[in-house]
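A single protein chain has been omitted from the complex, and every remaining protein chain is retained in its original position.
So, chain A:
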Amino acid sequence: MSTTTMSMTADKPAHLKPVALKTEIAVDMIGVHKWYGEFHVLKDINLHVKRGERIVICGPSGSGKSTMIRCINRLEEHQQGRIVVDGVELTNDLKRIDEIRRDVGMVFQHFNLFPHLTILENCTLAPIWVKKMPKKEAEEVAMHYLKRVKIPEQAHKYPGQLSGGQQQRVAIARSLCMSPKIMLFDEPTSALDPEMVKEVLDTMVSLAQEGMTMLCVTHEMGFAKQVANRVIFMDAGQIVEMNTPSEFFAHPQHERTKLFLSQILH
């Protein structure tokens, strides 16, 4: 399948080069449990994501997919077990949390762009305030990534003036401006009109082809087959099955997985 990948060339300025992870293991979740009050939402999650790996997570609604990936950048707090992101363990230490969030980008179902800022300002905000990058340089970086997601001409508009697909591509560009080492996607195409799904998926595919470490919650099985190294199926807060995409789709083992796949792949 052809995607217009812009490969990282050698003559790029330093801040535009991909940042390598410090360790081989990008994300390590060991025996992670989480409760919402009495409700046991994550049960004994064990997941090791290697550098450059692309993981697709699927499963029925309410199975804890979002909760799991949101634990990785501490939008949710886990109560038992360990989560290590690029060699840094997540604890209550706020400094470490900020450090991890700087290196982990996240794309949400509902974009979560800042409506009071222009597209360009959305993209430069974090580099300027978190990375202390000079404004001019931050704008260069932002324009670079806006070109990458193919909407540089929208830079001075507000998010509300863009279509859903464009907004989601801006959200991806906004994350990339922080040169993240890991990208988390939480159902990035679920809120989009059908004809806009492809433009967002194409962006994600090109990102994957450049070797970004990615964890994607999505039900786009075509995307999973095309780029995932592993597909994870979750149900009732547990990882039920995990396999390569070809095996996962061809020979699902668990009953729950079979049922789920039969429902989404008509």
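Rule of thumb we're sticking to: a residue touches a chain if its C-beta (ideal position, glycine included) is under 8 Å from a C-beta of that chain, and two chains touch if they have at least 3 such contacts; residues count from 1.
Quick note on the criterion: contacts and distances are computed from a predicted model.
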Per UniProt record, name of the chain withheld from view ["Amino acid ABC transporter permease", "sulfate adenylyltransferase", "Acyl-CoA dehydrogenase" or "(2Fe-2S)-binding protein"]: "Amino acid ABC transporter permease"
Among A:Leu75, A:Val88, A:Met143 or A:Leu261, the residue in touch with the chain that has been omitted: A:Leu75
Option from A:Leu21, A:Ile83, A:Met178 or A:Leu192 whose C-beta touches the chain left out: A:Met178
Full-complex contact with the absent chain, from A:Arg102, A:Lys150, A:Lys198 or A:Lys225: A:Arg102
Candidates A:Ala26, A:Leu42 or A:Ala126 - the one touching the absent chain: A:Ala126
Contacts of chain A with the absent chain, listed as residue ranges: 73, 75, 98, 101-102, 104-106, 108, 110-116, 125-126, 129-130, 158-161, 174-175, 178
